[in-house]
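A single protein chain has been omitted; all remaining protein chains appear in their positions.
What follows is subunit A.
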């Protein structure tokens, strides 16, 4: 099946700034991909290229086989920009109806998408009475109208409280289950809470990671933290046995590679009553993200920690 988005070796240069360098990215039908990166990494630029608002300096992009910005491509894609302020004087329903007509959607679609984003009750109120979460759902509603095959969402959940954010991702997951591809950007992995099929990470315009979350975690191979609380008076013995560093007079902390984890844990359990408690922490999503987006700073840290077990 043809990919909905196919970007090949895309380079985008604004006068002095090279916003994207040799980016290749595909999105399959029904796939949900998260595009991550710090501010200025090039996420919005990639969206604008996919929409055909700007043309790449080099490389090529096709949208379901069509040229970005062509009528056929614009029928495939829907967009929710990072910042959008709908006319305050209009009601939510009028806003959605406006975009529905521009996209040639069936009139019944308006009610259906308002229902989906749970704005039916507020639909006939003016937009300036909406909360931030409602505005964002209205933005999603205008993107959903007309059954697009690809949703482009630029940082759709930044600035939302955790509950609205979770609700928003549930809506997106639902849309994606119905076969619509979703490409959404975010500046943190923890925000996503592992909801996407695939994660692509941009760093200063370069794609530094692209794969399922589990694969990225594997690839980063970040150290696992093990914290052992020794029984009273046994901390020195424990420290001598497993190494690492003492963090207070009762606990020892060490970092180890994943492949060493079981070996160390069995050693700890061999200490028997001298160990009171063990706490094992896998790297958080944020740490995985920082590993890729900060040029592997974490890697240096891992190098510093001796794993003397």
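Just so we're on the same page, a contact is a pair of C-beta atoms (placed from the backbone, for glycine too) under 8 Å apart; a residue touches a chain by one contact, two chains touch by 3 or more; residues count from 1.
Assume contacts and distances are computed from a predicted model.
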Name check vs UniProt for the chain missing from the figure, options "NADH-quinone oxidoreductase subunit F", "Ubiquinone biosynthesis protein UbiU", "ABC transporter permease subunit" or "RNHCP domain-containing protein", returns "ABC transporter permease subunit"
If I consider the whole complex, including the chain that's not displayed, which of A:89, A:163 or A:214 touches that chain?
A:89
Considering the complete complex, identify which of A:103, A:116 or A:149 is in touch with the unshown chain.
A:103
Looking at A:74, A:93 or A:198, which makes contact with the chain not pictured?
A:74
Where does subunit A touch the missing chain, residue by residue?
48, 51, 53-54, 71, 74-75, 77-79, 81-87, 89-90, 94, 98-99, 101-104, 142
